[in-house]
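Attaching a single structure in structure tokens format; questions to follow.
With one protein chain withheld, the remaining protein chains of the complex are depicted in position.
So that you can tell them apart, the chains are marked A and B in the order they are listed, and the count of residues begins at 1 in each.
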Amino acid sequence: MLFAIYSLLSAGLFAVLDAGDVALTEAAVGAGISTILFLAVLTLAGREERPTRGKNRLALAVVVVTGACLIYAAGDLPDFGEADNPVQVHVAPYYIEQTYADMGIPNMVAAVLAGYRSIDTMGEAFVILTAGLGVVALLSVPPRRRRRKHKPTQTEDDS
Amino acid sequence: MAGLGHFNYWVVVILMMIGFYAVIARGNMVKKIMGLNLFQTSVFIMFISAGKIIGGSTPVLREGVTVYSNPLPHVLILTAIVVGVATTAVGLALAVRILEAYGTIEDDELIDPAEQSPDETQPGMSSGKGDTSA
Partner (left out) sequence: MRTNGILRVIARFLIPLIMLFALYIQFHGEYSPGGGFQAGVVFAAAWILFALIYGLDAALEVIPERAQFVLACLGVLLYCFVGLLGVILGGRFLDFRPLLDSPHAAQQTGIVAVEFGVGVTVAACAMLFFTFFARRKREIDAAEAGDDA
């Protein structure tokens, strides 16, 4: 549930950041398909997880150190939203100016995705198909006799 | 310090570290996959926020708009979102199969019942022990 809310919030964030296509995709995919799949698996696995033994200090330390390094490194990146950022001045102006002349369609994202860079989108369609085949291959085997180890876990509810 | 111009990167790093922690510190496989998704989403936010121009608008050509946000990161992230859901689906299918084969999706309990030696559960990173002999 929190996961679905998180996906919707990030979709809202994308919409505010002027990314219409991405917001639509993230909302549909994150709050729709991903959440459904997680719910389906949690139905099978049980909603509660076994409480963790002890405090995971090593993991926490690794995470804090990595985060600190990343924040320090982010100090060199250009400021947010400036119009003369390096990312805005090299290739992007060509696409913004030439898309209508080359393609005749207003949506620049679709033009780049399906026109200028079609092969990448074909690769992505193949990836989706492969994932579908993978899921079919994994889940079309009927379940065997279950070993008597399955014990429903108790206490902590984290979803 | 770096100042307010970088706060979007801080948000990204915080989300990324939460996802990272979920992947390495939790034994429950579904939690790990959720952590991976969280990590992915933080990377998307980083790219999209890097492509934004303050005062620009959605990169669809229309009347009355002169400054557009950069369309190229959007293309990249569209592909990435869809690939992410594909990976999640396959990962969850694997988790379901592991659940059926071993009766549990907790990393620490994935010992082959044929051998009776319990590789004992350390409170540390147990992510290396999830090998299934499937």
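Keep in mind that, in the parts below, a contact is a pair of C-beta atoms (placed from the backbone, for glycine too) under 8 Å apart; a residue touches a chain by one contact, two chains touch by 3 or more.
Predicted, not measured: the structure shown is a model, and the values here were computed from it.
Colleague: Give me the chain A residues in contact with the hidden chain, please.
Modeller: Looking at chain A, the ones touching the missing chain are residues 20-21, 23-25, 28-29, 32-33, 36-37, 40-41, 43-44, 102-107, 109-111, 113-115, 118-119, 121-122, 124-126, 128-129, 131-132, 135-136, 139-140, 142-146.
Colleague: Can you list, in ascending order, the chain B residues touching the missing chain?
Modeller: Missing-chain contacts on chain B: residues 58, 60, 78, 81-82, 86, 89, 92-93, 96, 100.
Basically, only the chains that are shown with their structure count from here on.
Colleague: In angstrom, rounded to a whole number, how far apart do the mean CA points of chain A and chain B lie?
Modeller: 6
Colleague: Enumerate the contact residues on chain A facing chain B in the complex.
Modeller: On the chain A side, the touching residues are 3, 6-7, 10, 13-14, 17-22, 25-26, 29-30, 33-34, 37-38, 40-42, 44-45, 49-50, 52-56, 58-60, 62-64, 66-67, 70-71, 74-75, 77, 79-83, 85, 87-88, 91-92, 95-96, 99-100, 106-109, 112-113, 117, 120-121, 124, 127-128, 130-131, 134-135, 138-139, 141, 143-144, 146-151, 153, 158.
Colleague: In the complex, go through chain B and note every residue touching chain A.
Modeller: So the residues of chain B touching chain A come out as 1-3, 5-10, 13-14, 16-17, 20-21, 24-28, 30-31, 33-34, 37-38, 41, 44-45, 48-62, 67-75, 77-79, 81-90, 92-97, 99-106, 108-109, 113, 121, 123-125.
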